[in-house]
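Can you read through this structure? Questions will come right after.
With one protein chain removed, the remaining protein chains of the complex are shown where they sit.
Order of writing sets the labels: A and B. Residues in every chain begin at 1.
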Amino acid sequence: MSATPSVASAGTPLPASFDAVVVGGGIHGCAAALFLSRANMRIALVERGGLCREASGTNAGTLTMQMTRAALIPYALEAHRMWASAADWLGHDLGVTVCDGLSLAFTEEEAAMLEARAARRRAAGAPIEIVGLAAAQRIEPGLSAHPILASHCRVDGYASANLTGLAFRRALLEAGARLFEHTPAAGAEPDGSGGYLVRVAGGGPPLRTRRLVLCGGAWLEEMAGWLGVRLPVRVLVNQLAVTERLAPAMRTVIGVASGLLSLKQFGNGTAVIGGGWQAAGDRDRGGAALVPARLVGNLRLACHAIPALRGARLVRTWAGLEAETRDALPAVGPLPGHPGAFVCGGVHSGFTSGPWMARLLADRILGREPAMPLFPPDRLIEAPETCGDAR
Amino acid sequence: MDASGRRDRPTSVTEPARIADLAVVGAGPAGVEAAVAAAGYGLDVVLLDELPSAGGQVYRAAPAAFAPGAGGAEAAAGAALRARLAASPVEVRAGEGVWSVLARAALRAPCAAPERREPSPPPDSEARPPRAAPARTAPPPPSSAAAWDREPRRAEPGAISGRLEEEAGFLPGSAARFRLDTLGAGGAGSVFAAGLALCPGAVERVLPFPGWTLPGVMGLAAATILLKSQRLLPGRRVVVAGAGPLLAAVAAGILKGGGAVAAVVDLNGPAEWLRTVPRLAAMPRLAARGVVWLARIAGARVPILFRHSIRSALGSERLEAVETAPVDRAGRWCDRRGRDAGREIEADALVVGHGLSPATEIGRLLRVEHEFDRDRGGWRPVTDEWGRTSVAGCYAAGDGAGVLGAAAAALSGRIAGVAAAIDAGRLASSTADAHVRRLRRDHARAARFGAAMTRLTALRPAMVEAIPPDTIVCRCEDVTRQEIDAAITRGASEINQLKHFTRCGMGPCQGRVCAEAAAELLAARIGGDPDEGRGAAGQWTGRAPLRPVPMDALAGRFDYEDLPLPPPAPP
Partner (left out) sequence: MAPEDTGTDAGLDARTRTCASSPRVSTALRIGPARGTPLTLLVDGEPVPCFAGETVAAALLASGRRRLRRSPRAQAPRGAFCLMGSCQECVIRIDGRLEPACLTEVRDGLVVECRGAADPPPVRRLPVG
């Protein structure tokens, strides 16, 4: 364990202009900043808090195809490959574990939904097959006898999301990016010569940059608003729960057809239970409070699937903010009418797909042809007049 | 407790709820007095505590099953407190642990803003935000972001705040502001109340040293519980170590119980104790009790090592010996050679405590504004002179609002009870002023005494600095000091980020045991003076459950068809 920081760029003078300023240090902002830095761009990453302390550090860490929207499967598959080899390109361990995944149906209605959803995802390239209870129990010996059908995906897994910030921080410093943490960006505007000025809170001169990459997650709408662009983003307040360590109770990632359960046991014995049940909260307050009945409902669903969880104790619950666009598909690409400005966010199961989305956008910014199509935000942008009645 | 009976019970969702004017959490002197005072003005009060009977840690009752035995002054005071409570109309729910507290306002958009502070950035970060001058967690102004997200999500019924409130059991038009969920011998339950008094007392601070995780090493407060309530000696040959009045109380209690005290190891020297004398005069009865303790210790010829601390606890599977060494006033090791240097004392128990810190779990969960006050034990909720916190309807009293001891706790509890009555419209505040004038004066006197005692035990940063690299700081997750240091070097600049990086504070104790040492290690590295550093290091974010709860008890028995499944996620 080395006690010396990698590349401590702090203290060296700021460049007169950055090649890109990335605002928002979640998975999208961190990964975009990393790939751009490694391409020898002078990069500043401006983050209001610590890196990956919002959605990207508080999420469930599932790297799954079965929760990913069908349209994003090809992206998620690439991203899964990236996560599995994180040690190579990121250089730091996030405890990525690749394992089998099962999505369960407990009723006839759910079984129909399961089959339909599995078929769509299979068509999009995910290696998913439908199995009966006996086969599912062979794949997951911890499974209860309640499911009537399951879909099995070999490409699944999880990472310790709480380590995302630590890993990216080290990689970014090693790549020479300049980190502005605990520094809320207060706004951005054109600098009059084709670039942008990013104003930061706490006084200080604005950062001048040729390109601006907005990666604000749930706060993306506010950031686009700096440039007068109305890009509506709604906020999901996802509830999560974690147990105390318990003896090995399961070895796969477990979900349900409706997407309302995500469950796995980490190597240290703790089990994380989620599935997008909604808590109270908003952009101003973050995840503010859990509704007891919803917590109990989520826990019951988990125990229904893996009975051994009944013997565990619940240690902590929390809620994080996830961004969702009007059509629940990503906003990744250039901001129309603002040359040099880009957005990257609104990605469903964005922890899974984030690194690949950021790589595609970085390629676009670097003038390379992205390996897959981006998700230009044009379709999501509303005319300013309609702002009022959206409320 | 009847665990088998518990297992057959349905869970909180179906349990009938109790609706009250005031819920008081914690039945120590502060909570009992708050409850009795408020009930005296006609409020319908529910008092909750996880312990089987009221009294809190200081007046902890001997188990009801024990034959009545000899009790000292504290036993008498505890019995008197319980008698007053029994004579009051307060509903006492003893043996019921509160695992969740929900503020109705949190279900509405937007309300009390989140705790956001501006921690100082790590050294390899560029930002230089202005340091928040007072160590306070202050709500930021709400952002001007559009509120498109307040629309219901995909026909998700509860996303409309009104529906959320109803779903959480808050009836339209009811005055309830808080919902408390409990688990106890009788199963799960919930209480809805307009007012909430937080009287959770304190947690003991034990600063890490090598070997402090060995069986046989216990807190000083733990020893008082064994002696007072369980009538049990912590060991056959006990070293009593740390700081403050508990040292003498515990050593005397062990001797009185027929045990042997191998040594009393006191961080303070006679000079520090002498400095408290003027304050002791404020509370002659308490001071007299101290004299009795000291006489007993002197009579037994127990060696008292002033200005000494525990260098390490030795043993492999359990404590076998304790190594002590002299320290200076700041708690730094002085490496004097010769007779006064370290010594090894054989013992089968070491009881050690370095003071108390307010128990802030519920306040943090409710996002009550807190401030760091080293002389009151650390982070405490900010209160007005009535005990009102920054969250409407929420009061804090007793050691949980700043450690000042039992006498002050009872008085602050009573004042908070009066405040709850005023706020409920049962009492004009002009009348109340007269009622509490005397309480305030008595409280000020008790607080002077309590503050002197708390100051004797105030955390000494040098003791945290002296923790060796391979010593465990977070007991639950076995996180060592050197791992914490490495995480700080890697950029952790705030305590929740430190938790993310190391798992320190993520285990079943939920950060109660390691918070003080971890925050102090961080504070020392992020600069400024120690108090500023602690302010910038911050507090763990409050999370439910307040204590780990068995999943089995929460999940109960259910039919799959009855699960309140929200609509499915998009395909």
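We take it that contacts are C-beta pairs under 8 Å (C-beta built on N, C-alpha and C of every residue); 3 or more make two chains touch, one makes a residue touch a chain.
The model shown is predicted, which means the values in this text are computed figures rather than measured ones.
A.B. asks: Out of B:269, B:342 or B:550, point to the residue that touches the absent chain in the complete complex.
C.D. replies: Touching the chain that is not displayed is residue B:550.
A.B. asks: Among B:508, B:530 or B:568, which one is in touch with the chain left out?
C.D. replies: Residue touching the chain left out of view: B:508.
A.B. asks: Touching the hidden chain in the complete assembly: which of B:18, B:108, B:163 or B:237 does that?
C.D. replies: B:237
A.B. asks: Of the listed residues B:74, B:91 or B:320, which contacts the missing chain in the full complex?
C.D. replies: Checking the options B:74, B:91 or B:320, the one contacting the hidden chain is B:320.
A.B. asks: May I ask which residue of B:79, B:175, B:260 or B:392 touches the chain that does not appear here?
C.D. replies: B:260
A.B. asks: In the whole complex, not just what's shown, which of A:160, A:209 or A:325 touches the removed chain?
C.D. replies: A:160
A.B. asks: Footprint of the hidden chain on chain B, which residues?
C.D. replies: Given the touch definition above, chain B has residues 1, 3-4, 50-52, 57, 62-70, 97, 203-204, 206, 213-219, 221-222, 225-227, 230-237, 257-260, 315-320, 346, 348, 472, 475-478, 482-483, 486-487, 489-490, 501-502, 507-509, 512-513, 547-548, 550, 552-553 touching the missing chain.
A.B. asks: Name, in rising order, the residues on chain A that touch the hidden chain in the full complex.
C.D. replies: Within chain A, the residues touching the omitted chain are 1-3, 93-95, 160, 163, 166, 244-248, 267-269, 311-313.
Basically, only the chains that are shown with their structure count from here on.
A.B. asks: Measuring from the mean C-alpha position of chain A to the mean C-alpha position of chain B, what distance in angstrom results?
C.D. replies: For chain A versus chain B, the centre distance works out to 35 Å.
A.B. asks: Quick check on the complex: what are the chain A residues that touch chain B?
C.D. replies: Interface residues on the chain A side: 1, 3-10, 14, 44, 50-51, 53, 57, 67, 69-70, 106-107, 113, 116-117, 120, 146, 162-163, 165-166, 169-170, 173, 178-183, 200-204, 218-219, 221-222, 225, 232-236, 243-244, 257-260, 276-278, 280, 282-286, 288-297, 299-301, 303-304, 309-318, 324, 328, 348, 387, 390-391.
A.B. asks: Under the touch definition given earlier, write down the residues of chain B that touch chain A in their complex.
C.D. replies: So the residues of chain B in touch with chain A come to 11-13, 100, 102-103, 106-107, 109-114, 118-130, 142-151, 153, 156, 158-159, 161, 164, 167-169, 179, 181, 190, 367, 482, 485-487, 489-494, 496-497, 499-501, 503, 506-508, 510, 541, 543-545, 548-552, 554-556, 558, 560, 563-571.
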